[in-house]
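Read through the structure below, which is laid out as structure tokens, and then see the notes.
Note that one protein chain of the assembly has been removed; the remaining protein chains are unaltered in position.
Chain naming follows the written order as A and B, and within any one chain the residues start at number 1.
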Amino acid sequence: MKEFLLGKLSLKALPHEWSTIGATMTFLVGALVLVLLITRLKRWKWLWNEWLTSVDPKKIGIMYFIVATFMLLRGGLDAVMIWLQQALSSGASNGYLSAAHFQQIFTAHGNIMVFFVAMGFMFGLINYVVPLQIGARDLASPFLNTLGFWLYVAGAIMINLFFVLGGEYAATGWLAVAPLSGTQFSPGVGVDYLIWSLQISGIGTTLGGINFVMTILKMRAPGMTLRKMPMFTWASLCSMVMVVTVFPILTVTLFLLFFDRYLGMHFFTTDLGGNAMMYTNLIWMWGHPEVYILMLPAFGIYSEVVSTFSGKRIASYTSQVLGMIGVSTLALLVWLHHFFTMGAGANVNAFFGIMTTVIAIPTAVLVFNWIATMYKGRIRFKTPMLWFLGFISVFSFGGLAGLLLAVPPANFQLHNSLFLVAHFHTMVIGGVLFGIFAGITYWFPKVTGFKLNERIGRYAFWGWIIGFCMAFIPLYVLGFMGATRRLDHYDSSTGWQPLFILALIGGIIISVAVVLQIIQIIASVIQKRQLADTTGDPWYGRTLEWATPSPPPFYNFATIPTVTARDAYWEIKRHGGLPKPKYEDIHMPKNTAYGIYVSAFAFLAGFAFVWHINWLAIVGIIGAIVCVIIRTFDEHVEYTITADEVEKIESKMRKKNLAADGQGEEMGLWDFVKIVITFIADIFRKKLWRRI
Amino acid sequence: MAQNIASHHEAEANDRVLFGFWIYLMTDLLMFAVLFATYAVLRDSTAGGPSDRELFRLPLAFTGTLLLLTSSFTCGIGMIAARQYKKFQTLLWFGITFLLGLAFLTLEVVEFRELIHEGHTWQSSAWLSSFFSLVGTHGLHIISGLLWMAVCMVFIVKRGLNSSMIRKLTLLSLFWHFLDIVWIFIFTIVYLMAFV
Partner (left out) sequence: MSSEPHNTSTHTEAERGTLGSYVVGFILSLLFTVIPYYLVTKKTLSGQALLITIIGFAVLQLIIQMVFFLHLGREPKPRWNLLFFVSTLGIILIVVLGSLWIMTHLNYNISPLEMNNELIKDEGIYRE
């Protein structure tokens, strides 16, 4: 009876190790503080109505940022633990982590960074910026948007839940390769948590991909042909088409692994005909395009940033677009380069090696385009531009490493070595993460209405790039010296320890840089009057999002602009600015809680699958289906704002903007420290705790 | 004037929804492609057990194929009736489609039960795992389609046949046609090819 009700769940699943107890306590305390704060401020209804059930892509974008930031800190903590272990664990010392723990940490680190940090930030940016860039008011399907977000959140909760129930995560590496991920070698619930957190958020991603493709292809402002779209929109289109193409592969592959584990099937087992190598084949068929899915929006961000801060349009629009389409197409033809050593023979390896080398060509076209855009431009070295310059130097170096790895004979030496680890971190940090930072610092004023502190931003940038080089150049060297990846311990006779210590120092510098970024945000909030963006166009931008106030009203544009050329807003400015607005009725989608409900049921089903609680799985699936039916048969999902109401909102915004400041010097790091000390002193002097 | 803007707005929205659903169908096609690829790779992994040639009953599969094909046709007729706002005919033709789909499903359940009864389950070998997964996934899609059809028919009776219902039926018919197309390939690659 107990087994029927609870499946494999029992009291043993509750935390009983220092790490799981500590994490659970942290979550509980954090949640408690949050609940108390919201209750004290009486903001529950506001939170529900204004944010959680919102279908406004701007609000959903911000929510993505918040969750992704939390996951960045979580994944970063994993990284620090890895650095520490590898610096300490040489020869006689075994570090402070057991081998089992270490394996779970690097697995979680990979999953979190790829699925919840990079995807989260990218979806946040695309949600916020693309509708503004194409002159739309919302995405094609507001419901799918909120559903996709909450499925992402369900996945994020799932991947953290193992601390509270189960106590173990997958110890298989981030892609859970078979047969190690099968029941025989991973009998616990760790791999199941991996499968279901990835599966649920993956389905959210697929729905988001469909939504964005629909939106970009069908909801552009009048006059905006495909060849007049901004670069970030083009990049997002290519990326989302790839999402729609390859995420189904991930969905099925994870289902097949799940079938092996839950239903005793034999796709990837070592017996009864299973072929574990098919798992590797399928998972990388998804996995390689995935990294380009992350990379392309970053390329789009760089195009926007370079163009704006060089004061020039992009050097060659057509070759930029063709380059992005080229990268997207070729990305589907190279996946075997992740397993040259699996032994498919020279012919197969040669084909994929050549295709991998070829994909460098469209990438180079993009890089040269950016550099050509800078040529003879009036360059302003604002923080977003710094991130771009950091990217160009770091990414090119890592790309060359990739070209080396693309050669099968060289790959046989370097496969799964630290050289590989250094290469892909260069790509993901130097390419994707720097792009995210460039995008955040670029569009921050649009989202919040005030710019970020430039001084502290510069310090953060230099911290990141110095820290990154210190952390990862030793890894390239270690790879050549024969160090494999995922080592929790190594012989002291290898002479590797000094390099691992260097890497740890680099990691510490990066951590300092992250702290500086947090300080940057707080300092900017403190000084938001001085840093205010009063015009909506703080960078002298070229694309339509800068034609709106900062932040934009919930309907984005009172009147949808007509587009006549590329760099639509630049063109509008050249011809004397936006025309006098002609107010008309606007149809907006209503908020909906069904995104939350469906995701909650999906979460329950996933949880049930992890713990083999069959009845709960059925409840979850049926619940999700019923909610979808209720929502899709609801015919009253829109509301109208009359032209008069629009006019009132617009004039209120104009008045608010005129009152903002926009002058004054921004604070430096030392100023911030002084403010913090004064604040803490004030708490004690004025006994502020009595006010709570 | 307002009527025109409203119907233009609705036409655009319809166009978008149809396009979005089309993209979803493409992702579904890709999922089946992965299942097909897996089936093709694992087709000979019978772990010493009987092969497809020995286990399949081609006449049963053939009958099912004809039933599903006919249901795809009657679905199309139903759509013609729906667009002409003929409520009774729509219900009639979609009702027939539903019954044909149900018959197809029954045959499939019979086939599965027989295999399981004889001890050939999805746990017996990699090939059987991929057979049950591929054909089973198609069956699950059929069940979803039948459920969707039933819900639509209930709502047509309750709310009548308005443009929103017609849009839902259009999506359903796209889904149903697409399921028959996938079945062509299952019938060819799984069943017919076993006997080549």
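The working rule: a contact is a pair of C-beta atoms (placed from the backbone, for glycine too) under 8 Å apart; a residue touches a chain by one contact, two chains touch by 3 or more.
As the structure is a prediction and not an experimental result, all values here were calculated from the model.
Asker: Quickly run down the residues of chain A that touch the omitted chain.
Answerer: Listed in rising order, the touching residues are 217, 245, 249, 275, 277-278, 281-282, 285, 332-333, 336, 342-348.
Asker: Which chain B residues touch the hidden chain?
Answerer: Those residues of chain B that touch the unshown chain are 3-4, 7-8, 10-11, 14, 19, 22-23, 26, 29-30, 33-34, 36-38, 40-41, 58, 62, 65-66, 69-70, 72-73, 76-77, 79-80, 83, 85, 163, 166-167, 170, 174, 177-178, 180-181, 184-185, 187-189, 192-193, 195-196.
To be clear about the criterion, only the chains that are shown with their structure count from here on.
Asker: With centres defined as the mean C-alpha position, give me the chain A-chain B separation in Å.
Answerer: 35
Asker: If we count contacts the way the header does, which residues on chain B are in touch with chain A in the complex?
Answerer: Within the complex, chain B touches chain A at residues 9, 12, 15-17, 19-20, 23-24, 26-28, 30-31, 34-35, 37-38, 41-42, 45-47, 122-127, 129-130, 132-133, 147, 151, 155, 164, 168.
Asker: Which residues of chain A touch chain B in their complex?
Answerer: Spelled out, the residues of chain A in touch with chain B are 140-141, 144, 206, 210-211, 213-214, 217-219, 244-245, 247-249, 251-253, 255-256, 259-260, 263-267, 269, 271-275, 278, 282, 587, 625, 629, 632-633, 635.
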